[in-house]
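All protein chains but one are shown in place.
Naming follows writing order (A, B and C), and every chain is counted from residue 1.
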Amino acid sequence: MTDDEFSSVVGLLGREPKIAELAMYSVMWSEHCSYKSSRPHLGRFPTEAPWVVVGPGENAGVVDLGDGWLAALRIESHNHPSFVEPYQGAATGVGGILRDVFTMGARPIALWDQIRFGHLDDPHNRYLFSGVVAGIAGYGNAVGVPTVGGEVAFEDCYRGNPLVNVMCLGILRADQLVLGTAGEPGTISVLLGSSTGRDGIGGASVLASASFDEDSSAKRPAVQVGDPFQEKKLIEACLELYQKNLVVGIQDLGAAGLSCSTSEPAARAGMGMDVDLDRVHVRESDMTPGELLMSESQERMMAFVHPDQLDEVLAVAEKWEVDASVVGEVKPGGTLRVFKDGNLVAEVPASSLSEDAPTYDRPYSEPSWLADLWASTTDSSQSPDIGTSLLTMLGDPSLGDPSWVYQQYDHMLFLNTVVGPGDNGNLLRIKGTTKGLAVSTDGNGRLCYLDPRRGAARLVYESALNVAMVGARPMAVVDNLNFGNPEKPEVMWQFTETVEGISQACESLEIPVIGGNVSFYNETDGIDIYPTPIVGMLGLADPLPDRPPRLEAGKAGMDVWLLGPRNGTNLAGSAFEKLVSGHLGGRPTDPHPSTAGAVIGLARHLAVQGVAPVLHDVSEGGLAVAIAEICIRSEVGAAISFSDWHHLFCEDPHRFIAVAPPEAAASIRAAAHGSGVAATRIGSLGGSSIEFERNDRIEGSISLDAVAAAWRGAIRDRMDH
Amino acid sequence: MRATVHVKRRSDIADPAGTAVLRGVRDLGYSNVESVRIDKIITLEVGATDPARARADIEAMCEKLLANPVMEDYEIVLEEDGDTA
Amino acid sequence: MRATVHVKRRSDIADPAGTAVLRGVRDLGYSNVESVRIDKIITLEVGATDPARARADIEAMCEKLLANPVMEDYEIVLEEDGDTA
Partner (left out) sequence: MTVAVVVFPGSNCEHDVVYALRSLGCEAELVWHRDVDLTAFDGVVLPGGFAHGDYLRTGAIARFSPVMAEVRRMADEGAPVLGICNGFQILTEAGLLPGVLLANRDLRFICRPVHLRVESTESILTKMATVGDVLEIPLNSYEGNYTADPAESGRVLLTYSDGAGKVSPATNPNGSMDNIAGIANGAGNVAGLMPHPERAIESILGSTDGRVLLRSFAVSVAAFAEGRPARV
């Protein structure tokens, strides 16, 4: 806490704070909890739509799916804890995001993970990567929520600062929505779940709100250990409480633990609360009030219950073998009072902790190096060897087969996974209805580094296209903004540009942002990560297509179509430039909102009509990689014609591939024409190699076996040597 | 030579497995059990080398691989061949 | 009173974790490590009771729960309070 912030506390209280009070303010006013650097900018997001039930600000965003069904969605980062202890850091990230969702009354039905590391040739990065994946698997599988998708990428900038973002989707009936409010005076606060220990004291403020440097080990708070078994019992107990209408409100205990879960619900209700720390069930006996208030012990929830229903609440907890203690009571007047050993150890306005946190309008300015970066290009007059380039790209862990990761995750539990990991977007059915939920998560640090506004907007369009390709209408976005040190003006500029890019794209598609998360201080020894926003898109497919397009559905003799603009040559930020030319520079192509809308509409139409068995977007790696992925998954070669090799590797937005039998040609042309989208037949599937032809001459040919081996081994061979 | 490394979870770190087993033991009727903790014991057979060198090696292995210094402490016991059952 | 139960995997049962750690230490360059095995050590604090009774209880817990006779052997060490650091 800075001196100025300390003075504000003194001003608020009209006196010097007591030790426990200071502890509460320091965690609640940390960057992680208060969004003090980002809050002034996040208001830019479009957040409204008729189907939004709960927008940003609550634990999770909630949208209306029709027929009394709601979906809750939330994304969260656990970057710094995962660097300190990869397994537990990632595991507790999963635990935390689940609580955010079942706090809303929803049953969590699926998880996604977005993870980024330094290159796998370095053993330390392999250690972090395998630990993070094992942690997500260890927690997600045991808690019993399938991890159905995600993304993994490798760049040097994440070497000292891996990114671990996790997203959770839940569903609920409309009458089961619960909010984090404390209710009327007399309401009882019941702490449910694990006992409180010294875990992660100050974790939120220390770890997530400061940078790593040489002596970060000295700052390490006790590592938090996840207990998925406890969380599983907690989920079932809470869902039973909701079903029996036994809670007025509920709040999870995440960062800032008890401080947050008492003050925020009280403030939301316009109430105060008396809290008795002696009644908190503890793991260690000699904890100070400050430690109890700041502890980030996992798997805890604070339920607010009517006194007449307390016994029933305790009975549900006992049935599920969940410990429960009555720790407080809601009072009129807005003051939070905390007692320990009969002494009043804190007495503060409840709302001051959450609402009076300082905000910083930090200075921002375009980086001085940006113009040079945009001007920096490689000589691309010479045509590369197409086959070799393709092999190099597919053999890179960022573009290769991620099954080493997702086969460690239970991605089938609940029998909802219609399109699981390894395809475009995911598609989950909602049993007992005609509905399906489609989800995609996307990030691209290189593009956002070169142009954060364009890069971020393109992520929104890419996600929306992925969701459309399984037959859904995109309906809501959550975002996770992973950035460097916000005290640097160029980082703040990257941040504001990103917010602008996401906002513009969402506005053009009329998709609201319903939640998100900000992670700053992702830097090591003064070097910031690429600005890395992650976009999570939710879409609704109603009815659920009975045969959604799949990458493995291609057959010899089918035509390959490119839908969308076809003559892009810009390679700025592309995988080709990174992996083949070894260059990063230039300015990525600006997205085009009306083209985006048309292409997304067309993709959805083709998926719903079942015209094309395979749809696949052109994204990282460009057309060549997209074709290769279809060929590998469908186990068939292809012959593709092109006129300029740049077209094969360019990653310009708003394009996708459709693969369909020749009979479908007329329907595809008609649909594309109706949407105002260019449709080009660029080749066909067949044979056992991928051939690229120009003017009827084969200019690149590579056997499917070689391509498949490179792709399959990209991660696996590096991890299982 | 045999080295035994006792890897113990630091006492301020939560031990979910111990907690679950405690509940299990109590359910079996042993209500006087007050706590349970579960640690690891790693036994390495090391080819001929002098004890000082062996200890240094084992310590390095602990720091790098056998123990997780963020969460665990360790204790090394070295035994000459044949010293033990 | 403290009871320490050393639960050892029977030598005829595969030890995938031990095998993996052996590979790990060899990768780190310790080529003279010949074998690695990983066992469990379970520490129970037991409320006041006479040692004979305590041993009988712990033995019963081992037979039923703490060890699986199909794959593990166990060894119990009892310490009176204060006997140990």
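We adopt the following convention: a residue touches a chain if its C-beta (ideal position, glycine included) is under 8 Å from a C-beta of that chain, and two chains touch if they have at least 3 such contacts.
Bear in mind the structure is a predicted one, so any value in this text is a computation, not a measurement.
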| item | value |
| --- | --- |
| Shown chains touched by the chain that is not drawn here | A, B, C |
| Residue in contact with the excluded chain [from A:I19, A:A315, A:A375 or A:M412] | A:M412 |
| Of A:D64, A:E321, A:E500 or A:D542, the residue in touch with the unshown chain | A:E321 |
| Where the missing chain touches subunit C, by residue | 13-14, 16-17, 20, 64-66, 68, 70-71 |
| Where the unshown chain meets subunit B, residue by residue | 16-17, 20-21, 23-24, 27-28, 38 |
| Subunit A, residues in touch with the chain not shown (by the definition above) | 134, 137-138, 141-144, 227-230, 232-233, 319-321, 403, 406-415, 417-418, 429, 431, 546, 720 |
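Going forward, only the chains that are shown with their structure count from here on.
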| item | value |
| --- | --- |
| Whole-Å gap between the CA centroids of subunit B and subunit C | 9 |
| For subunit A, residues contacting two or more additional chains | none |
| Residues on subunit B engaged by subunit C in the complex (per definition of touch) | 6, 21, 24-25, 28, 30, 32-49, 57, 60-61, 64-66 |
| Residues of subunit B that touch subunit A when the two form their complex | 10, 12-16, 19-20, 23, 68, 70-71 |
| Sites on subunit A touched by subunit B in the complex | 84-85, 88, 194, 197-199, 220, 222-227, 229-230, 283-284, 297-298, 321 |
